[in-house]
Structures are given as C-alpha cells and as structure tokens.
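Removed from the display is one protein chain of the complex; every other protein chain stays in position.
Entry: chain A
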Amino acid sequence: MSLQSALERLATYRANNTRASQDIFRNGLLVLQKSSFKKLGDDGWTSLEQLALASIDVGRLDIADQCLQLIADKFPNSPRVDCLIGIRMEATEPPETALKYYADILEADSANVAIWKRRISVLRRTGKVEKAVNELVQFLDTFYTDVEGWLELADIYASCNQYDHSFQALSHVLLLTPQNPFYVLQAAETAYTSDDFSLAIKMFLTVVDMTDADDSEQLLQESTPLGITVRAWFGVKLCTRRIAQNANLKSLSNTSAPKNLELLDELATERLRVAYSSSGQKGEIAKGRQEVFTWVATPLA
C-alpha cells in the first residue's frame, strides 16, 4: 500500500466521520512509520489526531502516546489537544481522574464545548445518569444547536424508560434538522413505544413521505420500498393494528386519530408485500418473506 493511497483513505474516513478504527490505525501507522505527518502541513496534523483516536480505540496506547507527544509538542496549550489528552486519560486512568481533569479545565474555561461533552459522557458511562442528565440539560441550555447532545439526551431518557421526555428531546432534534428522515423515524418509534399511536402513525407516514422514491404517482406504485421506508411501513402497520384494537386510545399529544384506517392498513400491507416480493440482486427470495406475509395477512382486529 502506498503512502498516497493510505493518506487518501484517511481523508475519506475523516470526511465521512467513519469510525473504522482498525483500518485507520493500519493506514495511519504506515504514514507514521515513514514519519511524514509533519511534512504534510495542516492536513497531516488532523490525520495524526485521527490516528491517535483510532489507536486508543483499538487499544494500541503506545502508538496513541507517540501521536499525542507529537501533537502536544506542536500545539502547546491547544484546547483540542487538552481534549485528546483527556480521552487518552479515560482509556487507562480511573474515571475519577478524568473527571477531575475535565473539571479543572472547565473551571478555567467554562464554555469549552468538547471538554464539557466528554465530561458528560464519562458521567453517563460511570452510571451517574442523573448527574449526566443534569449536566447535559445545562449544556443544551447553553448550546442549543448541538444536535448530538439532544440525541444523547433522548437516548438517556429512552434507556430509563422515559419515552415522553425522550420524545421531547427528539422534537428539538427535529427542529434543528428537519430534513433528516432518520430522526423522524426515531421520534416515531419513540412515540409508538410511549403508546401514542396516532402521533406515531403520522410520523411514520412523514418518514414515508420523505423517503419514498419519487413524487410522480405512476412510479410510486411500481417502486419497491427500500431502506428505512420499509421500516416506516412496518411502523404504520403496527400502529393501524394498535389503533384498531382499542378504539378509544388517548393520545398524550392530543393528536387526532388518522382517518381511513382500513385504507392505511391496506396500503401498508401492500407496500410490505411489494418490499418482500422483489427478488434481490441474485434473484433470491427475500429473507423471512413467508413470516412477513403471514404477519401482514392477519386481519386488523
């Protein structure tokens, strides 16, 4: 493998924010051994940081220390390096030491985003969920636009079975990134779990609307649902059943129940059948097709 291709791979991983630590480590090590990071200018230092993180991830702390030394020599007093050192500390030291380290930095610079987030993650990891939530809420109160933070909060709430709170956190995520169907799907599933089926079905349908292939009617009926659209159709199907089973379900968010429930159910059934009927790349039948067919065939109520 040449140096050039290794660097290119690193750059791609960096651009896509992929956590392919093993591969990054292999490629990065190659570059490090030829000691050419320094000659690369700004790009080289970012790659070196990437390698440091990857080697902590795969447990090669010796390489990580080597990288950190190089970076710290070049950029003394950089907050970004402080964060890296903290991550390295988390890898081996007890969490209290890392927390102490982060607390010290935050005392000097109370609005240091990276360090604050690390601190919250350590708190959560060590089981101090309540404290982590408090800190995270405070963090989001200051940095409202941090989507990652809101997602983390939603995840923490969901892990504590507080799905209403989780949905509230997700609603902020939706406000911040209204174009991302994956978050809508997550919100829909959260609503479903918290028994708010009318809300859930509308959000599932929103996902369908956002992700289905084309807007022209003719093509739509022939097209096969793919990816998260299939998952959304499953959600729709689940919701129609739940709503049909107990007619007077209350929706916490006061969402009106969907009209034409039978039609929706029919459509979802049809779509799911289409999704599982199409032959795959090699012409084989989709996995679990029979199970899906029997499941969708069971009548509404």
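Note that in this section a contact is a pair of C-beta atoms (placed from the backbone, for glycine too) under 8 Å apart; a residue touches a chain by one contact, two chains touch by 3 or more; residues count from 1.
Here is the rule we use: contacts and distances are computed from a predicted model.
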I want to check something: the complex is missing a chain, and I'd like its UniProt protein name from "E2 ubiquitin-conjugating enzyme", "Ribonuclease P and MRP subunit p25, b", "ER membrane protein complex subunit 3" or "Decaprenyl-diphosphate synthase subunit 2". "ER membrane protein complex subunit 3"
Taking the entire complex into account, which one of A:Gln33, A:Asn260 or A:Thr294 touches the absent chain? A:Asn260
Which residue from A:Leu174, A:Val230, A:Ala275 or A:Val296 sits in contact with the chain not drawn here? A:Leu174
In the complete complex, which positions of chain A touch the hidden chain? 109-111, 141-145, 167-168, 171-172, 174-176, 178, 184, 199, 201-203, 205-206, 208-209, 212, 215, 217, 220-221, 253-255, 258-260, 263-264, 266-267, 271
